[in-house]
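What you see is the complex with one protein chain gone and the rest in place.
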Amino acid sequence: MLKRFDPFAVLALVGIPGAAATVFFYAPLERTMGVVQKIFYFHLGLAAAAFLSFFVACVAGVLYLLRRQRVWDERGTAAVEVGVLFTTLVLLTGSIWGRPIWNTWWTWDPRLTTSLILWFIFTACLILRSAVEQEEKRAVFCAVMAIVGFVDVPVVFLSARLWRSIHPTVIRSEGIALEPAMIVTLAVSLAAMLILWRALFRLRCSIQRQENTLLDLQQQLQR
Amino acid sequence: MTLPRQILLLYRKDLRVEVRKKESLIAMAFFGVLIMVILNLAAGLDRRLQAEPAAGVLWVAILFSSVLGLGRVFAREKENNCVAALLVSPLSPGALFAAKALVNFTLMSFSELVLVPVFFALFGAGLQPGLPVLLLLLALVNIGFSAAGTLLSALAAGTRRNEVMLPILLYPLCLPLVALAVKATGAAFGGRPMTEIRDLIESMAAFGLIYAAAGYLLFSHAVREA
Amino acid sequence: MPMVEPFLRVERLCKAYGGLTALKDVGLTLEAGGFLCLFGPNGAGKSTLLKVLATLLPPTAGSVRVAGFDLEEHPEAFRAQLGLVSHQSFLYDDLSARENLEFYAALYGVPDPSVRAGELLERVDLTHRAHSPVREFSRGMQQRLSIARALVNDPSLLLLDEPYTGLDAHAAIRLSRQLRLLHEAQRTIVMATHNLERGLDLATSVGILARGKLVFLQRRDQIDPEAFEQLYFRHLEAA
Partner (left out) sequence: MERATYLILAYMILWVGIAGYLTWLSGRQRQIARRLEELNAQIKRREVRS
């Protein structure tokens, strides 16, 4: 499939099993939550990568609008798509973690709320993408949507906080005391997830670029 | 021509069309009332709603009905491709954004003149009207929703499925605004003083400000492609 | 010939959509008061060229100057010279003819919009329908009003994109007469059309676009109208 191997893909192939091994064999068992707490390491990595992804999409959108170079649209698309995938996984793993710990699949914690709303916004961006045919128009529209979507983040987070401060609940996600070995594991899995993100992002970019070139060739042949 | 005069000119033109046709306003008010009646039935005929769920009903009715008007306001410019003539003229795209947002704001405000009284008739039992706070909250939501809605209606108008795309794009962005509005209105209906919801009000104002600025800056890109 | 700056000068103009080139190295000049007619099949780039001239699309490369103003350096001054007519009317269906003209006149900062609207309605012979909404107008009347609309700012360069589309024979003859009057009033005109006969009838210069290239450009008086159809197809096939 790939002629030249992407160094990040190779790193990811080594890094992900490595991180998984660290999570399962190196990290100590958390006392109150037990084995379920091991979800947390990858969950956090995914969340960080997803957030990074949306940030990249926003920056790519701004640069596309300023420079009108196709490469920024390709990057923007890739970032939105991988970001939506990662956010989906964050929401699912988080929900599975929450079930045994908080005894509920869903709670309106600020972080959960922010992830959910971002998921909605950027999925809407993907739908928008599929609804426009002309390349330039599609690129501009998605750039605008990615920018306004990311601009929403501070308000989303703020509102989620205020929402909670009036309805206080017992659940707190920040109350976990981390042992040094846990921090090491966390760092390893975070790095692994970022590498995986980078590899997927590059792969998606290259596919988008190939599709664009292919369309160009087709149009030139038809003339 | 100066920016305010450009805005005023466009605003008057749009209002004149609206006064003549009344299509958006009637559709908005009618649909909004319809939603409230449906929700009233869904809540159970003789159940009295608490302050916060009642506030939710009000905002669902307002936001779901106003998306009908938002879509029309920009689609009208596309009908005979008038937007091309506007772009060729000395008009600044920022003025176009501001004018359209003002039109949307006006339409929402007028439809609320119908929706709010109907709401109190259906759900008002046991609620404090808290009128000054309610008016402030209505104004803030109208600003935020019309600013974001104007920008996104330009995007939606450029797609094949205008009517479907606008709500899909707009509601996710406006979720935080809705959440804040429901919270704040719930507090107002519960008879709590304004000082208690100051944080909420400030965040709602921030939302309006952010989208007014983003719309003003990004609108020119969006209309040129639409 | 003295070296004066021609009224309209297009140099090495390119426009690409993604990887598709819609215009490739288009260069042309037109003296003030000239009437350039552009022919070409669908998708040849006529519309794209007019959109670039109208500042609706940014060019990928090359330059356009009108009356000494560069399109990218002085877009405001450039636009002030322009009037645009297309097969889409650019009119608001729910407003009356007069209201439409007054709105656009005010938009261009014309000192007295209602006087201007009155003059223009007179010129396109629509005074008797000034207060009917545009929705009720026939296609021909809409096109006349649309020309009046393009004249609100008294433009020196008029751009016409397929103005004959959808007009019946009678309305088309009227349009031709109207365009001749505008030409005689020393307005510079660029028109894109499929209609070889009507175009040749009016033009002072003739261009043919094929596959984004300007493959032919000549003064009208050097063309034999009898042989033009043959010439047209020969150029298309060569491209």
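Things worth noting here:
Chains here go by letter, A, B and C, matching the order in which they are written, and residues are numbered from 1 within each.
Keep in mind that, in the parts below, contacts are C-beta pairs under 8 Å (C-beta built on N, C-alpha and C of every residue); 3 or more make two chains touch, one makes a residue touch a chain.
Here the structure is a predicted model, which means the values were calculated and not measured.
Note that the absent chain touches A when the full complex is taken as a whole.
The chain that is not drawn here is touched, among residues A:A21, A:V35 or A:L66, by A:V35.
Residues 1, 34-36, 38-39, 42-43, 46, 85, 88-89, 92-93, 96-97, 99-100, 196, 200, 203-204, 207, 210-211, 214, 217-218, 221 of chain A touch the missing chain (whole complex, contact as defined above).
The criterion applied here is as follows: only the chains that are shown with their structure count from here on.
A count of C-beta contacts for the chain pairs A-C and A-B puts A-B on top.
Most remote from chain B, judged by the distance between CA-atom centroids, is C. Separation between the centroids of chain B and chain C, computed from CA atoms only, is 39 Å. As a whole-number value, the distance joining the C-alpha centres of chain A and chain C reads 50 Å. Spacing of chain A relative to chain B, judged by their CA centroids, is 31 angstrom.
Of all residues in chain B, those that touch two or more other chains are 224.
For chain C, the set of residues touching two or more other chains is empty.
Against chain B, in their complex, chain C makes its touches with residues 54-56, 76, 79-80, 82, 84, 86, 88-95, 99, 103-104, 106-109, 149, 153.
Residues of chain C that touch chain A in their complex: 17-20, 211.
Remark: chain B residues 148, 151-152, 155, 158-161, 165, 168-169, 171-173, 175-177, 179-180, 183, 187, 199-200, 203, 206-207, 210-211, 214, 218, 221-222, 224-226 touch chain A in the complex.
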